[in-house]
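Here it is, the structure, as structure tokens.
The complex appears here minus one protein chain, its other protein chains still in place.
Chain nomenclature is as follows: A, B and C, assigned in order of appearance, with residue numbering initiated at 1 for each chain independently.
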Amino acid sequence: MSKELRVNSKYIDQTTRIPFKFNGKTFYGFKGDTLASALLSNNVHLVGRSFKYHRPRGIMTCGSEEPNAIVQVSNDPSLTEPNVRATEIELYEGLEANSQNCWPSVNFDIGGINNFLSPFLPAGFYYKTFMWPASFWEKYEFFIRHSAGLGKAPTKPDPNIYDHQYAHCDVLVIGGGISGVIAAKLSAEKKLNTILLDDKKDLGGVSIYNNDDNFKINDQNVSKWLSNEIENLKKYPNLSIKTRTSLAAFHGYNYLLARENLTDHLNVNDRKDKIRQRLWKIRAKKVVIATGAIERPLIFNNNDRPGILLSSSIKKYIDYYGVKCGTKISIFTSNDSAYETVLSLYKNGVKINSIIDIRDKSESLIVKKVQDIGIKIYWKHTVVNTKGYKRINSVELMKLNEKGTGVIGDKINESCDCLGISGGWTPMVHLFTQSGGKLEFNRIDNMFIPDENKSPSEQISVGSCNGDLELDDIIKKTNLKTKEFLDINTSIFDSLKIQNSKEKNKKNIWLLPSDKALGKTKPFLDFQNDSTAKDVKLALREGFKSIEHVKRYTTTGMGTDQGKLSNMHALGIIADTTGTNMGELGTTTFRPPFTPLTFGAIVGRNVGQFFDHTRYSAMHNWHETNGAKFENVGQWKRPWYYPKNKESMHEAVQRESKAARDSAGILDASTLGKIDIQGTDASEFLNRVYTNAWSKLQIGKCRYGLMLNEDGMVYDDGVTTRLGENHYIMTTTTGGAANVLNKLEDYLQTEWPELDVYLTTVTDHFSTISICGPNSKKIVNKMIPDLDLSDQNFPHMSFKNSSINGVRCRVMRISFTGEHSYEINIQSNYAKNVWEMSMEAGKEYNITPYGTETMHLLRAEKGFIITGQDTDGTLTPVDLQMDWIVSKKKYDFIGKRSLYRSDTIREDRKQLVGLITEDPNEVLEEGAQIVEDLNKKPIEMLGHVTSSYFSPNLNKSIALAVVVSGKNLRGKKLFVPMENKNINVTITDTVFYDKENKRLNA
Amino acid sequence: MFVINCPFCGERDQSEFSSGGEAHIIRPKQPTELSDDQWAEYLFMRKNIKGVQFERWNHAHGCRKWFNMIRDTSNDKIHAIYKMGEKPPIV
Amino acid sequence: MKNKYSVFSLIKNAFSHHENWQRAWGDPEPKKEYDAIIVGGGGHGLATAYYLAKKHKITNIAVLEKGWIGGGNTGRNTTIIRSNYLWDASAGLYDHALKIWEGLSQELNYNVMFSQRGVMNLAHNLQDVRDLKRRTHANRLNGIDAVWLNTNEVKKFCPIINTSQDIRYPVLGGTLQKRAGTARHDAVAWGYARGADALGVDIIQNCEVKGIKRNGKEVIGVETSKGFIKTKKIGVVAAGHSSVIANMAGLKLPLESKPLQALVSEPVKPVIDTVVMSNAVHAYVSQSDKGELVIGAGTDSYVSYTQKGSHNVVEETLRAILELYPIFSRMKMLRQWGGIVDICPDASPIISKTQIKGLYFNCGWGTGGFKATPGSGDLFAHTIANDEPHKLNAAFNINRFVSGDLVDEHGAAAVAH
Partner (left out) sequence: MLNLETSIQGNKSYNNLTISEVEPVIKINLRSKKREFSAKIGKILSIIPPVESNMSSINDNYSLLWLSPDEWLLYSNNKISNYEEQINLEDKLFNQISKLNQGAVTNVTDHLVMINLNGNKIYDLLSKGCPFNFNDFMSKKGSVAQTIVNHTDVILHNINEGNLNLFVRRSFSKHLWSWINDSARFI
């Protein structure tokens, strides 16, 4: 720290020195400094290089609008963060920051050559070039991409934790400056549940360091009065104050997102296991926006040099941080507010060279005070140029002509090491417009302010974000508006005595003239993106008319500061050039977030294990203990196969498949959806939702059903069992369970409310253990000796109520494998025990647990479809050769009408068939295409392979496929063309194994 | 995220609901008697109004009840909510 | 063309401080009558006008744009271009477009920055693998350059993807189309506008269509905010607002207009050199030339014309992004925005005549229309000029919703993009 650049400040802790590193060099600052104030106190202005021309750039502001001083924080590959504003980084021990977009260093940057090429790089130059030779764009692009970009992304995963929290309040106050504090106090006093947010570490905004004697509230300094008010806020239990919390987005229905920073200001070692950022999701009945205003720069030739800062920022650095931005400062302004900076600097003993004011005069109190001190003021002058490559060293000024369109007289040279600029104020209306609010243009102060009549929700804007720029207006109007908004009669702020200087003379010039032609100057608008007033004029010349076009063509306002400093000037220059009224021109859209928001904060803790739900069956632990590999089916973890002794998947599946047919297999089928259907119209309901008829199904019997979409395509399938006269249980596919229930509820509630039917999901209540194979009967008999398993008593497609060791179960004799098979449905809390019992009972029969892969193989041997694998939403039951399941007698069912459209009745649709390969060992790839004529151009694809396996029971490869007119092509030889070979296949029946269904009763 | 006033549960966050598209498209009682054109009209054709639209919503993660909503699709403002089977209120 | 663009013209103009560049396109008032009117000045509409003038020599055309050209979905999309669609009809349509993209900068003398950096689609479950392989085989046989990559090859092609098999939905492989890539969206609209303007097309901005005037079963003109304009042919390319225009003509379309959101991060140095899409873990990402990560989110399920969607959709997308790219957690979202996408029940577009003579619709592009811009314009121009579809868009007629002959591309289009 340079002692010459530090003065006393009560707002930061000047007793605690903190070391930090910038570009590898160690510096010191105080606790309470930002990186920017600490660098300035070390006389470091040059912090970065600009995006396009790599011009040296310095710290320009003290807040979130900073376009230049954006740095890479931390050298740790997992913690490094690009593009952080030095003005927002609170200094901490261990801070390492580096300049971005420069090589080899910010002091000597090779890319600086672009500055000399700048005449050839006007706005949109890349649209006009890099087109030859035709194939070379990607080669040009490689260089463009590497010279673009700012900082670097981390290269390792982020170890930090991010959190979310919903909050519901009566009143949300955004911004803890003087208006926010007033509004929050009124709200809290009215006993409303209130939240007050501010993005800084303390409340108070700019007024908290306003010790200027020209401003008084009840005869106190503004600073003193406000700190008392803030202290008083703490007593309200119904007021929650969140600092370091930045409002990110204001969505419809007063839904707002705010990011709270919890650890970035802590010493690196104090952050462990703490949440780094929390995203607040706030639903507020009413919102008070008190986000203030930011100062505008002035647009003149070479206005971008290090050492040029917004005048109000110079004031904050001296008053709040106790840092002098220079030792010989000039001020360039269009308004009175810069004179407050002058007084602060003067009070702190900083030399002020001169003030350059574009106005003819100013008759306000504060200007008079400055004049009394004897500081030279150049009235009606403008800066026409600045000098100094890495730090400003002088300004050149000239007198403005009457209209302000040109300069006259002699050039005056003033040396300085810092220039404060002030072009007036821009109310922060971003949140208002984000929420859908419309703006109106205030011609007196040349600013857009909220149009109160077009407020989209319960909200008000108060203070300078509402266009009230002077202390008395701010306080009085905030008080009045808040009272009205919250329905308050009298307020403690009604009778405040306020004293302040009033601005009387106003003048605004969007683009200040120079003695040189515009073409030869560099008046920057968007400092980060290096777009100048020239670029805007070029865009207009080329016919880009809309502000959005100009923005996109010149990239003005598209930097990380989102154009907070540049948008108004761009608009002003367009309006001036085209002779349009700014109000009619409108603004560009302010898109959320207000300031950039980490992906981490948006995602919260929903990363890693919490990325998505994981659903487990009641037997999951058993599967895990017994070495199952799992398949993700929807959100479920299903056993895929159970490898033994380092078996490959193929080996395991072959073994499981064989065991299931040779002796016994056992499958956890709990994930299938189960819907309990009750009501006097239950049968009628099933008639309407399935393609087949249900009324005649006997109690105790099961039936397979196919469900269509209204457009006639197969949607879901499963077995439904009639438990009683008016009682069924329906099963659905695993993946379709939720959708089927929603769809059925929809029909029931909206189309058929007259039906007496109730649907209740019991998917998780019952676990399902499926035991199949020739020995399944013996195993079930051991487990449930009381149950008569004879075919007469308990035939295929029927069910019995029973119990195992006193616990009720439902046993269905249904089969998805073609084997003699039972499904035991038992309450989930007992399921693991029953599974273990089954394993024990089946031990002597080598009962083999099998997973989804074997299940798929076994059913494919039998030609049973899997919806979603063999169907894809484009197949009708007829296409599946399942005409038998479509009732011709029923008047209607979901999707019936669609089966009779001109396209769905075509005979040459794709139809489900079986395929066998010429080489029985050749297993087709699922998804492979099928053709008849390999030489036809373009090649004609007849269909594709939907399921394919090597069948251990048939000892050959089998497949299911859909093929154009497949129904009539049995025996036809076709080809499956692969990348490196063509496979010969023959169309067969879809049933490969046990065509007579003998095994069902074996 | 809207706040939706479920006619059964009261005001809830939009994330508890699912949208069911245009309301008052009645499933034809006798589909077999419709021409392909008429059936397509029911199946696919939508008003897709910019402005005040009648639509169906379901409190999917709450009471599971379907209801109707009158909403302005040009600004997402909800004008009214009414139960299935009820006549739409005049807005 | 007035100013031909080249590096030489750029240097030449540098000496006059770029003060002699001419307008890229004019700002005319509408004439009383045109041979054809295109409603909608997005990429598709401008391309339609360009090809009508260039290939069909119909130059007395106006493009009517309610706001500013390219301000709708053209300027709001995430600029992905690919042709790896499943069905023959779609593959034909999108590959036709891709072939035009490959020479578009030269054709228009405007650098649209078409960058063939490849598009990779990831598979995260076994059905994904089946579906993507099916698509890859179909693409290959249709002459589209798609290849299947196993997990290691995916990792090699894009090293920052988390291919650990321990994550919730591990990457099981993917397909890659190398000819696919991205382009600069604004440049497409501007390039076509400049090209069409040079051929005599009137581009009329801030001109809202208020009504379609008919004489019985044929159109006779449009009512606009700038008065009545006579014409016998109206091509509507109004994207999310297609139904609004259709309603003016008394037509209903099989469309719903829904919010679709996208976002960009702050710019960083090159970190991902291709486009990666994933259906099951719903996210896709690429990096712009400027360095921003360009990320597409999903659609909301309700109709809205607000160009705003739910925050949840953005949150879910970024959740998926961090699952696949955990190194992006400290990256920051710079901007987020929404568009209005017109979605067909089969996720395929409509490029078609209607039952009203002289009224044509090009709509239903849903979440993925940008990639088709040149092909869509070319085929729509053909359809308008000949009053008959080209064979490449015959399948995309409006009548398919009656016959049931849908072109179901939910699989290929599942990630909103």
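Before moving on, here are some points about what is shown:
The rule is simple: a residue touches a chain if its C-beta (ideal position, glycine included) is under 8 Å from a C-beta of that chain, and two chains touch if they have at least 3 such contacts.
All figures in this text were calculated on a predicted structure; none of them were measured in a lab.
Note that the undisplayed chain, when the full complex is considered, contacts A, B. In the complete complex, the residue from A:Y389, A:Y758 or A:Y891 that touches the missing chain is A:Y758. In the complete assembly, the contact with the undisplayed chain comes from A:G679, out of A:G627, A:G679 or A:G700. The missing chain, though absent from the display, is touched by one residue of A:K832, A:K862, A:K910 or A:H944; that residue is A:K832. Checked against the full complex, the candidates A:V603, A:I804, A:L942 or A:L974 give a single residue touching the omitted chain, namely A:I804. With the whole complex as reference, residues 161, 163-168, 193, 275, 281, 283, 605-606, 609-610, 613-618, 636, 671, 676, 678-680, 724, 726-727, 756, 758, 760-766, 804-808, 827-830, 832-834 of chain A touch the missing chain. One chain is missing from the display, and on chain B it is touched by residues 1, 8-13, 15-16, 61-65.
Keep this in mind: only the chains that are shown with their structure count from here on.
A count of contacting C-beta pairs for A-B and for A-C identifies A-C as the more extensively joined pair. Measuring from the averaged C-alpha position of chain A to that of chain B gives a distance of 28 Å.
Chain centres here are Cα means. That of chain A falls 22 Å from that of chain C. Listed for chain A are residues 251-252, 255, 711, 898, 901-902, each touching two or more other chains.
Listed for chain B are residues 1, 18, 36, 39, 43, 75-76, each touching two or more other chains. The residues of chain A lying in touch with chain B in their complex are 251-253, 255, 283, 436, 456, 710-711, 742, 745-746, 749-751, 753, 891-892, 896-898, 900-902.
Partner chain A is touched in their complex by these residues of chain B: 1-3, 13, 18, 20, 26-28, 30-32, 34, 36, 39, 43, 56, 58, 60, 64-66, 75-76, 84-85. By the touch criterion given at the top, residues 78-83, 119-120, 122, 125-132, 134, 137-138, 141, 144-146, 148-158, 160, 162, 249, 251-252, 255, 257, 281, 517-520, 534, 538, 541-546, 548-549, 552-553, 555, 560, 562, 589, 591-593, 596-600, 602-604, 606-609, 611-612, 614, 631-633, 711-712, 868-869, 872-874, 898, 901-904, 925-929, 931, 938-939, 941, 944, 946, 977-979 of chain A touch chain C in their complex.
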